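All protein chains but one are shown at their positions in the complex.
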Amino acid sequence: MKILVTGFDPFGGETTNPAIESVKRIDENIEGVEVIKLEIPTVFHKSADVLEEKLKEVKPDVILCVGQAGGRYDLTVERVAINQDDARIEDNEGNQPIDVKIREDGKNAYFASIPIKAMVEEIKKENIPASISNSAGTFVCNHIMYQALYLAEKYGNIKAGFIHVPFLPNQVLDKPNTASMNLDDIVKGLNAAIRAIVNHDGDDLEVTGGQIA
Amino acid sequence: MKILVTGFDPFGGETTNPAIESVKRIDENIEGVEVIKLEIPTVFHKSADVLEEKLKEVKPDVILCVGQAGGRYDLTVERVAINQDDARIEDNEGNQPIDVKIREDGKNAYFASIPIKAMVEEIKKENIPASISNSAGTFVCNHIMYQALYLAEKYGNIKAGFIHVPFLPNQVLDKPNTASMNLDDIVKGLNAAIRAIVNHDGDDLEVTGGQIA
Amino acid sequence: MKILVTGFDPFGGETTNPAIESVKRIDENIEGVEVIKLEIPTVFHKSADVLEEKLKEVKPDVILCVGQAGGRYDLTVERVAINQDDARIEDNEGNQPIDVKIREDGKNAYFASIPIKAMVEEIKKENIPASISNSAGTFVCNHIMYQALYLAEKYGNIKAGFIHVPFLPNQVLDKPNTASMNLDDIVKGLNAAIRAIVNHDGDDLEVTGGQIA
Partner (left out) sequence: MKILVTGFDPFGGETTNPAIESVKRIDENIEGVEVIKLEIPTVFHKSADVLEEKLKEVKPDVILCVGQAGGRYDLTVERVAINQDDARIEDNEGNQPIDVKIREDGKNAYFASIPIKAMVEEIKKENIPASISNSAGTFVCNHIMYQALYLAEKYGNIKAGFIHVPFLPNQVLDKPNTASMNLDDIVKGLNAAIRAIVNHDGDDLEVTGGQIA
């Protein structure tokens, strides 16, 4: 079993991105499973091209994408990705799609096919706050989650999902009343999330549309 | 042209629901279009049964559902409904579905087929705060929006969507730091939203998955 | 009995100030008591000079100052004013005092001498959200509350206090997730607050535990 974990590079005026910083620091082997890491650009479609190239190369069983959700308080495991790009700001190459489908031949939405509730529980066992989120937005994070699930279906036998992580403390020094999370805590939470994915690998997740009780 | 507007009855320990209270007060005729009002129970599936009965009776061109989103700051026009019930609390008949599909034969999600961005703009022109939301949650509000769009597709030639309204001021007297909105302002906002639906009736909304720029 | 109610003019880039807008609309006679209204500039010290002039002219029994607290959710009756100006932004004449005493011969702080808890209760009876606040900040609002209480002591037999009001809805159209309050509701709340002041005029406030002088 192999898990491919992606993290975005910095965007939106930030010089660091907790997504790629935390992905770099997670364990390379979790419960006997190989963890492969991939930095992807914060760019619509190009991020998916980079992902697809890597997919063909390493043939992972699971794709877990990680992105920053500035302002959120905890690690949020996303339930669903929707077929829609609607960007409030430009991505790292100046693209700003407004109300555009991601894939003309894709479904309206894909549910995460990783065990999102078991992941939340496992993260909380490590004393790291976590919860389910019902929206990954309409920027590059929702985009890559949608693409990952589209590609998972295209190549078959791949599970996929997405985790949003809060700002790091150093990113909120001049942002009053904005939550943040320590990098070590984010890493601990991601390791726990991956552990939950590995341990629930035999479960039939299809029945409940992507998550287990 | 006829518009059917639904509002939920009170739930979750509240004695009033700004949804049905505001729906009762909106205009009966907006830009020459007849507005038909329907109170629906805050109950999974039964709410949809009541809606479907009314649908068959009045044959509306548009279904606009209205629900309460306690804690939100403004009128939020929902972009998408997902095929998933996941209830944190019981509905008004004690049902608490966890991670269950709403319709086995339904799509993963349906995008609102009413002009959500034009609606936001028209509401704001009335000096009422409004924005797009990318999640209607996984309780009865998402449920009825999903069902409305499912039924719209089943019966054909119907457009549908959903607006979430904040708590009323009297609901937050003992809830510190919780936003609320005056009932007259909610009503003014809903009238404006319906006006936008009527005025954008000729637009081809399909192209962008349900919204216009 | 006469009550002098002050409201600030707009500041901080806003074109309107809910403080003076609401003060203009409150009743001129409340429970048989004359209400005198005064617009004051959002300027350190000059606001107090304007207040003192009016004080000498009308000889009120009570001074109630009203100011905007952008971001707050409800009407907040202030408990205390501190002897400190510390401005994050410039006032309307470009002054930006940093860590400066308001009055060299003043106390470190003055407690409101109006019945703050009775006021909160009376406002809530009108279904308008309200609460006690323990800080009026260190900008012009705290400044005028401090000055009013200093002057009340100087001239004797005057009670004084301060109420903060939220943004109006039209002020938050482009401020996501920011609370606001309808102008009519603010006015209704201020009328109720003044009613409480009048009705508790004879009370020994020590006994009722509502506040201390």
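The chains carry the letters A, B and C, assigned in the order they are written, with residues numbered from 1 in each.
What we mean here is this: a residue touches a chain if its C-beta (ideal position, glycine included) is under 8 Å from a C-beta of that chain, and two chains touch if they have at least 3 such contacts.
Please read all numbers here as calculations on a predicted model, not as lab measurements.
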Note: the excluded chain touches shown chains A, C
From C:G7, C:P60 or C:G137, residue that would touch the chain that is not displayed: C:G137
Which subunit C residues touch the hidden chain? 79-80, 82-84, 98-101, 107-111, 117, 134-135, 137-138, 209-212
For subunit A, which positions touch the chain that isn't shown here? 73-74, 124, 127-129, 131, 169-170, 172-173, 176-182, 184-185
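The rule is short, and it goes like this: only the chains that are shown with their structure count from here on.
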If you connect every pair of chains that touch, what shape comes out? Choose line, ring, star, complete or other. line
More than half overlap in residue numbers between the two sides of the subunit B-subunit C interface, or less? Answer same or different. same
For the two copies subunit A and subunit C, what is the rotation angle that overlays their Cα atoms, in steps of 5 degrees? 180
Report the inter-centroid distance (CA atoms only) between subunit A and subunit B in whole Å. 30
Distance in whole angstrom between the CA centres of subunit A and subunit C is 48
In subunit A, the residues touching two or more other chains are none
